[in-house]
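Before any comments, here is the structure.
A single protein chain has been omitted from the complex, and every remaining protein chain is retained in its original position.
Right after this comes subunit A.
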């Protein structure tokens, strides 16, 4: 258990240190959201309507940025072999890495998202809904991303490939995340059902993604 929390802590610390990607990811999120009004025009009504989707896509994209560093470094410096030799379950290591990745890359973005929602003209209810769905949905994105990171660990330009592999797999999370926000805003649509499905995705991916990621790391090594 101490090794588990140590890996989470180490992942978080390394992400915030110089050369870590957490702050870059946050800045990227800021930039993506800022660029949208330039593309679609400064119409506040339109921005309010697409705002939740813009925030969700921004989170999805910025969570892809650090995937190549997730396991790439461990593979290069031999830490991965040591962890495999140590006898600790590799799936738990993948889970700890993904959890640390979410704490460093995902959580700050979720905290900043409502502030950016304000400049997209979202009302209070939408802001609350977006933040709540991002909070429960973005861990699933980090877990699915960890599989992509594990698949491409040790590849040159693996980050780009990981993004391509991860994006189609994260479509369901995006669909239900945005559906829950729309359910909270528009009256006839349900909020609770897509929200609970979103929670289910997070738990489902938290169980299955580390297993798949561990298999990818182990098979990619020999």
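Note that in this section contacts are C-beta pairs under 8 Å (C-beta built on N, C-alpha and C of every residue); 3 or more make two chains touch, one makes a residue touch a chain; residues count from 1.
Following the convention adopted for this analysis, contacts and distances are computed from a predicted model.
Participant: Name the omitted chain as UniProt records it, choosing among "Succinate dehydrogenase / fumarate reductase cytochrome b subunit", "Glutamyl-tRNA(Gln) amidotransferase subunit A", "ThiF family adenylyltransferase" or "Heme exporter protein C".
Facilitator: "Heme exporter protein C"
Participant: Using the touch definition from the top, which of A:6, A:44, A:82 or A:219 touches the missing chain?
Facilitator: A:219
Participant: Which residue among A:112, A:135 or A:161 touches the omitted chain?
Facilitator: A:161
Participant: If I consider the whole complex, including the chain that's not displayed, which of A:67, A:127 or A:147 touches that chain?
Facilitator: For the chain that is not drawn, the touching residue is A:147.
Participant: Counting contacts across the full complex, list the positions on subunit A that touch the omitted chain.
Facilitator: Touch with the absent chain occurs at residues 147, 151-152, 155, 157-158, 161, 164-165, 167-169, 171-172, 175-176, 179, 182, 189, 208, 212, 215-216, 219-220, 222.
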